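My structure is below; once you've seen it, I'll send some questions.
Missing here is one protein chain; the remaining ones are kept as they sit in the complex.
Labels for the chains are A and B, by order of writing; each one numbers its residues from 1.
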Amino acid sequence: MDIDVNELLDEMSRNLAQNLSDAQCENPLFVGVRTGGVWIAQRLHEQLGGDGPSGELNIAFYRDDFSRIGLHPTVEPSNLPFDVNDRNLILVDDILYTGRTIRAAMNEIFDYGRPASIRLVVLVERGGRELPIQADVVGMRLSLKASEHVKLHGPDPLRLELYKAKP
Amino acid sequence: MNIQLDKHGRLKHFLSIEGLRRELLVDILDSAERFAPVGERAVKNVPLLRGKTVVNLFFEPSTRTRSTFELAAKRLSADIMNLNIEASATSKGESLSDTLRTLEAMNCDMFVVRHQNSGAAEFIANQVASHISVINAGDGRHAHPTQAMLDMLTIRRAKQNFEGLVVAIVGDVKHSRVARSEIQALNTLGVAEVRVVGPKTLIPSQVEALGTKVFHQIERGIAGADVVIMLRLQNERMQSALLPSAHEYFQAYGLTERRLKLAASDAIVMHPGPINRGVEIDSAIADGPQSVILQQVSNGIAVRMAVMAMAIGTQAIAGAN
Partner (left out) sequence: MSLCLSGGRVIDPASNTDKTANLYIDGGRILSIGRPPSGFSPAQTIDVSGQVVCPGFVELSAHLREPGYEYKATIMNECRAAVAGGFTSICCTPDTQPVADNASVVEHIKQHARRARSAKVYCIGALTRGLEGNVLAEMHALKESGCIAVTNGDRAVADTSVLRQALAYAASCELAVILRPLEHWLGREGKMHEGAVSTRLGIPGLPEAEEVIAVSRDLILVEETGVRAHFSRLSSSRSVALITRARRAGVPVTADVALANLLYTDRNVGAYDTNFHFYPPLREAKDRTRLRAAVRKREIEAICGNHEPHDADAKATPFSLSAPGISTFDTFLPALLSLVNRGVCGLSTAIAAVSQAPSEILDLGAGTLASGAPADVCVFDPDLQWAASASNLRSSGKNTPFLNQTLRGRATMTLVGGRVVYSLGS
């Protein structure tokens, strides 16, 4: 499958800018979900001309499948190098699927403080939601079977891979 | 076969450093690094072990170790129950096995055990139902592996890696479970040299077999050392014939500014606490720039979180499969 991620990012940043200006939301903070979401967040942050740091979330400690997979091996811990209280956050992830990752990410954000608002931005939205979560800005929508998966490789170049799960 | 590990080599119980591979010790340290920032946030806990029950099973009084395990469990959102067994069941003649059966019936997930007898943690791990993890919080003179690992984390943070380090452990090695676990951890992690320093009355028989060099003079023992670990001297040692007096011990083995100059210029000074100022160590050193004693305490919580999460995680996988 050949998808130009850069093209998607351009469109996402336009939509996001529109979304923010419609809501009169200024100085938002970017928070990416490790690992793919962090790459997307950085690119959007640059394209919108933002300065200052972006946050990075590693939701390993918030996963709801710990009882099945144990302590997940992760490289870097979460890092939110700013006070989230009363700020507008833009939460960025690569793929929105069941919604469980976003649930975990929001839980973790609230353990750092009480933001004024959270917007969700995803590169790919696919069906299969298990929680009432939807994105505010979406790069592309895919209709995939449960056996089909999409994965973002990066950071440079960013590349989407579509594959079938091994039976 | 090491009963601490499952068949894939994952940590199931944490009883002793002995028999654990270097990679596993490094995993524990790396995990601890990931848990460390949790304590610096507004909300100082993560929901990782929500719904799990940890029992602090203390057969020997301890405030410090018990409370750091308690805090670690709470930061992982586990429920924790403190049981001071010395004051309850066993004094009524209930056997250790009976106590364990009773606790198992309460559907606990982890026992954090401290016991006055060496090997008690292994014994308990062998006795309990297979879904329960056991963490050794100190058994007799045998092992105190979480203390050793928090010391390793402290050393790694100060020195970056273990290669080439000369580490001197000074004091009552004979009665010290901390020293035994530290010696094993340091050798597993590949330091250049582990020295034990103390009078013959406080150095155990054939300790060289554990991979140490023995020194009876502190000046020679800490010469050039990168890390100096001072052990706590229990008061009861003074009442036996092991030492003449606290005063004389400080004269002969206390860490003073003059003696610390013999160690490497960037040497760090450690102590498992609580410190006997003026017995093991001069106050000026304990509070001085080379002391990392307070870092040890905060590292202790992160290491215990890591070990608890790893062990309960291993059991969770076993339960799911």
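Throughout what follows, a contact is a pair of C-beta atoms (placed from the backbone, for glycine too) under 8 Å apart; a residue touches a chain by one contact, two chains touch by 3 or more.
These figures come from a predicted structure and were not determined experimentally.
Put simply, the hidden chain is in touch with B once you look at the whole complex. Contact with the chain that does not appear here is found for just one residue of B:Gly9, B:Gly39 or B:Gly140, B:Gly140. Looking at B:Leu11, B:Ile85, B:Leu103 or B:Ala120, the residue that reaches the missing chain in the full complex is B:Ala120.
Checked against the hidden chain, the listed residues B:Leu210, B:Val297 or B:Ala318 yield one contact partner: B:Leu210. Interface note: of B:Arg34, B:Arg177, B:Arg195 or B:Arg304, the residue touching the hidden chain in the full complex is B:Arg177.
For chain B, the residues touching the chain absent from view are 18, 95-97, 115, 117-120, 122-123, 127, 139-143, 177, 180, 204-207, 209-210.
The definition used in the following text is that only the chains that are shown with their structure count from here on.
Between the Cα centres of chain A and chain B there is a gap of 40 Å. Residues 10, 31, 33-38, 41-43, 45-49, 309-310, 313-314, 316-317, 319-320 of chain B are the ones touching chain A in the complex. By the touch rule above, chain A contacts chain B in their complex via residues 58, 60-62, 66-71, 74, 76-79, 107-108, 110-113.
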